[in-house]
Each structure stands twice: as C-alpha cells, then as structure tokens.
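Here it is: the structure, laid out below.
With one protein chain withheld, the remaining protein chains of the complex are depicted in position.
First chain written, first letter: the chains are A, B and C, and each begins at residue 1.
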Amino acid sequence: MAVEPKLHAVMAEFATPQELIDAVAAARAHGYRQIDAFTPFPIEGLAETLGFTGTRLPLIIFLGGLFGGVGGFWMQYWCAAINYPVNIGGRPLNSWPSFIPVTFELTILSAALVAVLGMLALNRLPMPYHPVFNVPSFALASRDRFFLLIETGDPLFDAESTRTFLNELHPRQVVDVPE
Amino acid sequence: MPQIFHRSFNTISKVSIASVVILLIGLTGATYVVGWSPYVTQEQIARVQPVPFSHQHHVGQLGIDCRYCHTSVETSAFAGMPPTKTCMNCHQEIWFGSSMLEPVRESYRKDQSIAWERIHNLPQFVYFNHSIHIHKGVGCVSCHGRVDQMPLTYQEHSLLMGWCLDCHRDPKKHLRPASAVFSMTWSASAEPSELGDRLMKENHIRGVEQLTSCSTCHR
Amino acid sequence: MIEQGAKSETRADTAIPAPVGQGYTFGSVSDKISALVLTGRTPRGWWLGFLFSFLWLMILLYAIGYLVLEGVGIWGINIPVAWGFAITNFVWWIGIGHAGTLISAILLLLHQQWRTSINRFAEAMTLFAVACAGLFPLLHLGRPWFFYWLFPYPNTMKIWPQFRSPLIWDVFAVSTYMTVSLMFWYVGLIPDVATLRDRARSRLAQITYGILALGWRGSAYHWHRYEVAYLILAGLATPLVVSVHTVVSFDFAVANLPGWHSTVFPPYFVAGAIFSGFAMVLTIAIPLRAVYHLEDFISDWHLENMAKIMLATGLLVAYGYFIEAFMAWYGGNRFEQYVQLNRMFGPYAVWYWLLIGCNVLAPQLLWVKRFRRNTTLLLIVALIVLVGMWLERFVIIITSLHRDFLPSSWGMYSPTIWDWATLIGSVGLFLSLLFLFVRLLPIISMFEMRTLVSETQVHEHTARNLGEE
Partner (left out) sequence: MTHGDPAIHRYSGQAQRIALLCALGGTLASLVGLVWNPALFFRAYLVAYTFWLGLALGCLVLLMIQYLTGGGWGLLLRRVLEAGSRTLLPLVLLFLPLLIGLHSIYPWTTQAPGDQSGRAIYLKVGFFLGRAAFYFVVWLILGYLLNRWSTDLESGRIPRSTRRFRLLSGPGLVLYGFTITFASVDWVMSLEPKWVSTIFPPLYAVGQLLTGLSFAVATLLLLSRYSSIGVNLRPNHLRDLGNLLLTFVMLWAYISFSQFLLIWVESLPEEIPWYLRRTRGGWQMLAFLLVVFQFGLPFLMLLSRKVKENSPSLATIAGLILAMRFFDLLWWIEPAYPERTAWFLVLDVSTWIGLGGFLMWWFLRKLRERSLLPLHDPYLAHYLPEAVPNE
C-alpha cells in the first residue's frame, strides 16, 4: 500500500485467560481507559476489570416485561369488556382469570424481545466491519487466543510507548490495528 | 484475517434492517388500504345494468315511494325486486317507444325476468331482515344512501361486518320516526336530541348485548 | 487435601464426572466441533438419512396439498370425534419440543454443566418440533389460509379473538414459545457462528456465517451484556416452557368433558411433555454421538442424567393416570367413572394398556444403573416412551369424545391413510430440518465448551498446586 493506513489501536495477543486478566489490570493501573479485551468465551469479572460499571439491560428488560404484561391485560380487557362485549356462556365480561394466560405469554414475549434486541443494540451489533478484523491473527480470538486492545483515542496513547508498554506484559505478539 | 465485509457493510446492515421494518409496516398499511378500499368492497362503484335504471329520476324527480317497487320491504326479509309488470304500469303509457326500454318490453313479452345486476349482496351466513329494520325505525337511506341522487345505483357503504356493528353497537343515532323511514331528506339534526332515546323505548329496541350477540345475525 | 479426599472416596460413584473429556484445549474443542460443519465432504450416511427424511417430507407436502384441495373431510374426523390425529400430533410434537428449552434454560439456571453438551441440538430439536406442532392446528382449521383471524388486529369485522377461549391462549403460547425459543437458540449460536466465520475457508461460508454472526468479535463488554441477556432469557424461558404445555392442557381441562376436565392436567401434561422431550433428545443423541464420535462431549454420564429425568417425569405421568382413576372412583361422578372404565375396558382398551406399558412399565427399567448405562437399551426405552406418549394423547382425545353424554351420539374413530400420511410426513419434516442443522451449524456449543475446558484447567491447576504443597 502506498499510503500508510491510519492507526486504530494497538493490540497484544495472549495465550491464556489469566495472562489477559493480568494485562488488563496492568493497563488499567497504568492509566489507560479506552481499552477493550477480546476472548473466545466469557470470562467472569473481565468486564469489571476493564472498568465496566454494569449494564442497564436488566432494568430495560423488566420494563419490557411490564409493558407486555400490562399492555397484554389491557388489550384483552378492552377487547372483551369495552370494545365488543359478547356474552359467552354467562361468564363475566371481565373474566380476569381467563386473561391471565395470554397476559403471561405477552409478558414473556415482550421481555424476551427486549432482552435480545436490547443486548444487540447496546453492543452496537450488527457491525460486520470492524478494524480489529484487519489483524490476521484475530481469527483466533474466536478459538483460543486472548487480545488486549488500546485505542488511539486514549489520552495516554502514544504509538511507541504503548507498544513498549504492551511488550512488557510478555504477550505472544503486539500488532498494530489499522483503521 | 482479511476483512470479509467492506467498511460500507456496517451502514448497509443498518439500512437493510431499517428497510425490512419499514417494508413490513408499509406492507401492513398497504393491506389495510387495499382491504378497506372500494376495490374489495365494491362501494361507490356504479354497475352497468341491462337497462340503465335511474333512481335519481324515479325517486328524486318523480317522487315515487320506495314501496311502490320494493313491495315486501315492510313484511319480509327481502325488500323484493319489482316484476317487469311494475315497470310496465307506466311504461306502456310513456316512453313506450324508447329503444332504451326494449329489454323491459322484451322481458314482458317473453314473461322472463330482467337479469338485474345485484348491488347489495350479503354473504349467505348472514341473516338479514329488512322488515325488522324498517319497523324499528331504521331509514332506507341509512344503509342505501341517497338513492334519490343516484343516476345508476351503487353501493353507498362497505357492507363489511364492522359497518353493521357500528349501528348495532349504538343504534340510537340511526333511528327515525315511522313517518320518516322512507324519507330521503329527513334529518335528525332538526329533531330534539332525546328523540333517539324515546324511539329506543317506543320501538322496544333491545340492549347492545343482544344486538351484538353472534346469533342475532348468524343463525 | 483434595487429592487425598478423592482417594479416600471408596466408591467411584461419589466422584462428579467432568462434563467434558480429559485432555481437551480451547483449540481442540473448537476444531473438533467446527470440523463437523466445515468439512467439504458430506458423509454418505448423511445423504442417505437426509434423502430418506426428505421423501417423508414429500409425503407431508402431498398430504397437505390434498387437504387444502379437499378439506378436512379426508381425515377420519367427524362428529362425535372431531379431534383426531391432528390434535394428537399437535400435543405430541409440542410436548417433544419442551426438552430443548428446558435443558437450556432450567439446567443453565441450576448450574448443571452437563447441559452444555446437549443444549444446542436439543434447542434445535425444540424449534423443529414446535414447527411440526404448529402445523397441525393450522391444518385442522379447515381454512388454514385464514389463520391470521386468530390474532387480535383491527379487522373488517370489528371483532376480536375470544380471549376467554383456551384455543386463543394456545395461539399466544405456541407463537411466543416459537419466537422465544428461536431467539434463545440464535443468541446462543452467535459466538459459535463467529468461530465458523473465522475458520471457514470458502468465501460463501465466510459470508454466510459472517452475516449470521452479526460481526461478533468477543469483546469483554459484549460478553458481559451477552451473558446478562442470556441468563435473563433463560429465566424467562423456564416459566414459559411450563406455561406452554399448561395452556395445551387447558385446551382439554377447560372443556366440560369427563376425562378432560381434571385439575391435575396442567402439571401432569408438563411432566409428560418433558418425558417425551427427553426421550426424543436421547433418540437423537445416541446415534449422533456414535456417528460423529462425540463420546468425549456426550458421555454415558450425560445419557444417564437424561435417563434419570425421564424416570422422574415418567413417574409423574404415572401419577397423573393414577390420580385421575382414583378421584373418579372416590368422587362418584358417574360420567367420570364411566369414562375411566371405558378407557380401561372399552373399545380402545388395547391402546390404553399399551400406553400404560410404554409410559409406566418400560421406564421402570431405568431404576437400574446398569440399564441406564446401556445405550442400546436406553434408545429402545426412549423410542417406546415416544410411542407411549403419542398413544396417551390419542387415548385422552378419542376415549373422551367417542362416548357422548347421549348414547345416541356415540361413535367410533378410525384414521384414514391421510391421517397417517400427515403424521409420518411431520416426522419427515422434523428429521429433514434436523439433518440440515447437523450439517450446517455446530451441534455442540463451542464457546460454552471452552468455558468448561477453562474451568477444568483451573481446577486441575489448583489441584496440582495443592498436591505439591
């Protein structure tokens, strides 16, 4: 390539989860903030080590379920008791025990939809293109390698010193991630 | 690993998700527009008849009462189509030479009914009775519209079940005194507002629950 | 200390087996499972099996085509038995579709790590079984193309579905179950599809799996939200599973019919569903692990656990049969008593006793550990249970309907060739989908296997350190 591509981040590759956890802790201690870690399976506590303070997802899902439940019951009540009251076998128009099953199903449906779509949205997925995929060895991030990434946007970022810092963590290798 | 997708695919993926959503909403909307449109319901579309009979002329200009032709409307489920004899009552005297009326004369000669194109057609599973509506005070115009202004007859309303229910759920607004049932021009706005309530009581009109019970119309 | 503790255990059965075979690494787990999909060569056995299933699927399509042309009159149903094979098959399939989400969700919440080996294909099985199940009530409608009338939407008739009817509850329960199961399965697949994307060599595979993976890159932030969502989804799916067969049982129990209106139906149907669901998981797992040599992932211990669950739920089902008969006798409702006696000794008695043999007697073999460890026997028991659970629904439906309150309205039911064709065809649909799944997607969750490997390694590591001290 004629033009040197712009740098997105610098990335270090590790062989074991423990090395990565230690490296993340070291990077945090060093003062880096715009960092990310990539692992082939979820590692308990890693996000917290990165400085992730927790997700609003449970609250959003709860609200989704609440909406589904209240909305579901109201829909049935409105249909059966307000909009078109039909006498079926002498049962009350507001047959609330009979409305429970559908209310329940809609609570679950709504909460589950919010859970999945909310998770994807908060993760900004789908994102088929991402700079990290430019790194050839990143294909192993979904197999058995663990990556620590420090973005150029970080206030402390300096291509040279950050590379040196990462090299001191004894990774398998340190690579540049082009935009 | 080389990138599998070009940078632009991030945008493309978002746009395609959004367009699927918009498309689904659009399709639903389109289904509604088509489903309620005259294309499906046939409302407001005048139909070609063997003889271009004009209600506007006969009712509006000449002032013939509905019952002159639709004789059984007060006593039976069907309003009844007039036999050719009814036409000939007048048309053997006037316009007897008109070529337009030749099918009428031919029908009379051959003793064969005219094959009118039916306008108001309800499904077989609906039990509709004209006489009960007339006697409870529902005017012809409520369902058939201003036939006195129709050169060629068309269906004024959709005749969808929802349209029937509009009235069955709140019949009060559509009631008129017995004297005005066959009037094309009577208007409730000139009457006292409690007329509906009075007619409901006088005509013994049952509650909404019975008027909207399934078996009232589907027997 | 732990080493000593392990030695002091005199009996082998007190040790908890590892959920994954010894000596695996993150890499080898991923390689072995993804190789089943990414290999260029399709095994001949797969083709044979798929063609066979596909033929049966064609039978289904033919039967449906004829049904749409002619109407439900081609089936054996009539008054008084208006619910014949279609509803039997529906309840049978939806019951089978319960194990997948149960394994995934409930066992996830209970930290049962052995689920990891079987949850993926059990979930897939659920989806395909629910697809088969959903077919039958639709076909039974008579005019299936008007199925959307069952949903509440502003329509030209200005009327709404009858929310007091369990048949409408069914619509909501089954469609919710289908949607949630599909999402649960897909969410579980995302990281694995990303692995396939990264390991695929052909451009087509890269693009296909790449689209499905949504650009998953395994960021720790993503994993965090992913796990939260996955756990909550499991928490939501658990009561959902129970509710679905409960609602199916309401289809019967809400009807004022002797033999149907019984308050024990909800839990008893749920137990039956799990019973048949695990039977189906075993029926698939045993040949699958033999063909693909997955003994390290699906060990005898996994099979034994499933056998135990089958035994437990089988006992609950037996309890259901018993309590119905007992209460009929105790309660003294003459109609109830008659239906019970008619089931046992009436014209369909053969089927009743056959179902008792299949569902009550056969699973009792599983009390014995030696039998639980015998895969051939386990497969046979599972197949017997599948037949038995189909018979159960058949007997419940037919015997309660064929004797009306008035003897003048009594009748008999006999299925036609079209009934059989639809049943067999639905099996074809199920198997075809399953074969496609086995060929195209990872049948075992790779990222969860990696987690297990990680835990095993940590465990071995600490054990070694402690031993050295």
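What we mean here is this: a contact is a pair of C-beta atoms (placed from the backbone, for glycine too) under 8 Å apart; a residue touches a chain by one contact, two chains touch by 3 or more.
Small disclaimer: the values here were computed from a predicted structure and weren't measured.
The chain not shown here makes contact, within the complete complex, with A, C. From the options C:Y153, C:F345 or C:W367, the residue with contact to the unseen chain in the full assembly is C:W367. Screening C:L182, C:A205 or C:L315 for touch with the missing chain picks out C:L315.
The chain omitted from view is touched by exactly one of C:L38, C:L182 or C:V264, namely C:V264. Seen from chain C, the chain kept out of the figure touches residues 1-2, 5, 8-11, 13-14, 16, 109-111, 164, 239, 242, 246, 250, 253-254, 256, 261-267, 315, 319, 323-324, 326-327, 329-334, 367. The missing chain lies against chain A, touching residues 62, 91, 97-98, 100.
Keep this in mind: only the chains that are shown with their structure count from here on.
Taken as a graph of touching chains, this assembly is fully connected, with contact between every pair of chains. Chain A and chain B, compared by their mean Cα positions, are separated by 57 Å. Each chain gets a centre from the mean of its Cα atoms; for chain B and chain C, those two points are 52 Å apart.
For chain A, residues that reach two or more other chains under the stated contact definition are 84, 86, 126-129, 133, 138-139. Of all residues in chain B, those that touch two or more other chains are 1, 4-5, 10, 13, 165. Those residues of chain A whose C-beta lies close enough to touch chain C in the complex are 17, 24, 36-43, 46-47, 50, 52, 55, 57-58, 61, 65, 75-76, 79-80, 83-84, 86, 88, 91, 95, 98-99, 101-102, 104-106, 108-109, 111-113, 115-116, 118-120, 122-123, 125-130, 132-133, 138-144. Across the interface of their complex, chain B is touched by residues 155-159, 197-198, 206-207, 210, 214-215 of chain C.
Those residues of chain A that touch chain B in the complex are listed here as 84-87, 126-129, 133-139.
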